[in-house]
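With one protein chain held back, the other chains of the complex are shown just where they sit.
Chains: A, B and C, in written order; residue numbering restarts at 1 for each.
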Amino acid sequence: MINKVVSNIEKALQGVESNMTFMVGGFGLSGIPENSIAALSKMDVFGLTCISNNAGVDDFGLGLLLQRKQIKKMISSYVGENAEFERQMLSGELEVDLIPQGSLAERSRAAGAGIPAFFTPAGYGTEVAEGKEVREYNGKPHILESALTADFAFVKAWKGDTAGNLIFKGTARNFNPLMAMAGKITVAEVEELVPAGELDPNQIHTPGIFVQRIFQGEKYEKRIEQKTTRKRD
Amino acid sequence: MINKVVSNIEKALQGVESNMTFMVGGFGLSGIPENSIAALSKMDVFGLTCISNNAGVDDFGLGLLLQRKQIKKMISSYVGENAEFERQMLSGELEVDLIPQGSLAERSRAAGAGIPAFFTPAGYGTEVAEGKEVREYNGKPHILESALTADFAFVKAWKGDTAGNLIFKGTARNFNPLMAMAGKITVAEVEELVPAGELDPNQIHTPGIFVQRIFQGEKYEKRIEQKTTRKRD
Amino acid sequence: MALDKNQIAQRIAQELEHNTYVNLGIGIPTLVANYIPKGIDIEFQSENGVLGMGPFPFEGEEDPDLINAGKQTITTLDGAVLFDSATSFAMIRGQHVQLTVLGAMEVSENGDIANWKIPGKMVKGMGGAMDLVASADNIIVAMMHTNRSGASKILKQCTLPITGVNCVKKVVTNLAVLEVAENGFQLLERAPGVSVEEIKNATDADLIIEGEVPEMKL
Partner (left out) sequence: MALDKNQIAQRIAQELEHNTYVNLGIGIPTLVANYIPKGIDIEFQSENGVLGMGPFPFEGEEDPDLINAGKQTITTLDGAVLFDSATSFAMIRGQHVQLTVLGAMEVSENGDIANWKIPGKMVKGMGGAMDLVASADNIIVAMMHTNRSGASKILKQCTLPITGVNCVKKVVTNLAVLEVAENGFQLLERAPGVSVEEIKNATDADLIIEGEVPEMKL
């Protein structure tokens, strides 16, 4: 077995440098790599390009990196929950590339799967299609999208084993398995790290081959953005 | 919940006609839809195009349909275990389109995922690339491959629920989840059919949305092609 | 009288077909789930990775690992499945999700929709909307007929950056049900007590009106 365990967060982030491109898993604040983001927000790395569906909120998630102006460019699909983000974007401090959510997911997977480009109908006829090749299939125009790669991918899983295998829980899965595939170095943090052999090999979401480093995270806050409930009858 | 259960194999195969295109899951004889194949081999449907990684053996799997000359064309990656297949192919009775295994898998997934075409390095410079568009990415030539669809996809899972959700076991998974995505009508047979709610929603391999009909198969033979063992010390 | 948001949702719920998978956008569309007609089996998909969404959880039972695309805490029903974002959009792009209901800032008479950006003012992003509108066979827009300053959101041509072209099939507003027909918007129904004239006045695009326009039944 190939052991992917690193003993601490410093080792997990070894090699991280300014001007790199990072992928960061999560949807909203659900399933974000809290430990990795917190540690990155304390490092002196700047000029980062971050690929993440969202940009966190002002004081949590990628918002922490935005506060310190560590991010030069965001590649996201939806960024509507972050006042500091909006300020930096509208002032031109922050470069923003908005892309359709499905294309973000598929382009990440494509990178990991050795598919350099593919056709999708999403975005045809919109700003997103500008400069992109258009081709008709089944009577419908499609645009050519390319794979998205990153120097590091930071993902968060529910359980993981020492071989780097990951299992996610609920909708905290989202982009994590796809970004895990796409990262040149994929750093996985998990709520519970178990010895290889404990997870059912049939039930692993991300095979360890896609993960270069794994560690057990701590103090997960798992903040809820929109607490919605119903009354008991 | 949308109920996908059909009460018998006849209802599962309703609408099957001559000259249709079928996808059939399985790798070798592992994970093949034994019940569906057996039933098809007794129907008077001919001129079929079958998309399947392999073509069964002489007296099992798709070999049963070959015996009755129901298949006009096979789209496969590896067909080396079937004497009748070879005879029909070399005599020109059977049309054969051989394609790389990874492209077969990805082209099936692509169909199900609404991706009409993608670039892959597999097959560049070979017969497989003839007539296909070539484009260089990352200094390496790639060819454009298109999605593969089928009128029916026949797949086999270990467990399934009434909502059509499927769980596979071991390497019997193989092409089944991908062909399930690609079929216009996907017929899933399972070893064990359980009520919706019994399977852990985190652990489903094929979401029921990809399955149109599900039934519990019977008398699984699960033939082994190459029994290899080691001696106890 | 013009419909309120719940009534718009209620009217859209009449469009739901038995045994279909439906994606509901944020806002009014989310309310549609409260009005599923009896005998109609529907499964709701949320593009962040869940099929078989149930109602909001009871107070105290929220799970941060279980949210919808609007980031609201949710529950799942029997038969639900959880999956990653690529699988989610495979369902959407591959047209396995049959109906998408979403909000809009503008809809044009050829079925274009704009709902993701106001240049220089608001840039939240398209989220999954561009994939959704480019994919589903049936797209219904749920929105108010006019914007806050009273201007029509039903236009000959969109003025805002569009989310998708030729995709909207139907629009249900507080005033009317409109179909995107070959030659433009066809007025199918009026809100109870709202006259054709009132709808015309609130609409920038031309309306195709054939015979008597019936009132919606709620």
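Throughout what follows, a residue touches a chain if its C-beta (ideal position, glycine included) is under 8 Å from a C-beta of that chain, and two chains touch if they have at least 3 such contacts.
This one's a predicted model, so the numbers in the text were calculated from it and none came from an experiment.
Student: Please provide the labels of all shown chains that the missing chain touches.
Tutor: The undisplayed chain, in the complete complex, is in contact with A, B.
Student: Write down which of B:S30, B:T149, B:T186 or B:Q212 is the residue touching the left-out chain.
Tutor: Of the listed residues, the one touching the omitted chain is B:S30.
Student: From the listed residues A:V96, A:A111, A:L144 or A:A172, report the one that touches the chain absent from this view.
Tutor: Among A:V96, A:A111, A:L144 or A:A172, only A:A111 touches the chain that is not shown.
Student: Among B:P33, B:G63, B:G123 or B:G217, which residue is in contact with the omitted chain in the full complex?
Tutor: B:G123
Student: Could you pull out which residues of subunit A are in touch with the chain that's been left out?
Tutor: Against the missing chain, subunit A presents residues 1-3, 109, 111-115, 161-163, 165, 181, 195-197, 201-202, 204, 207-210.
Student: Since one chain isn't shown, list which residues of subunit B touch it in the complete complex.
Tutor: Missing-chain contacts on subunit B: residues 27-31, 53, 76-81, 86, 89-90, 96, 98, 100-106, 108-109, 120-128, 158, 168-178, 205, 222-232.
Here is the rule we use: only the chains that are shown with their structure count from here on.
Student: Taking the mean of the CA coordinates per chain, how far is subunit A from subunit B in Å?
Tutor: 33
Student: Report the inter-chain centroid distance for subunit A and subunit C in whole angstrom, where each centroid is the mean of the CA atoms.
Tutor: Comparing mean C-alpha positions, subunit C is 28 Å from subunit A.
Student: Distance between subunit B and subunit C based on Cα centroids, please, to the nearest Å.
Tutor: Here the centre of subunit C sits 36 Å away from the centre of subunit B.
Student: Which positions in subunit C are in touch with at least two other chains?
Tutor: 82-83, 86, 89, 92-93, 135
Student: List, in ascending order, every residue of subunit A touching at least 2 other chains.
Tutor: Answer for subunit A, listing residues that touch two or more other chains: 106, 120-121, 168-170.
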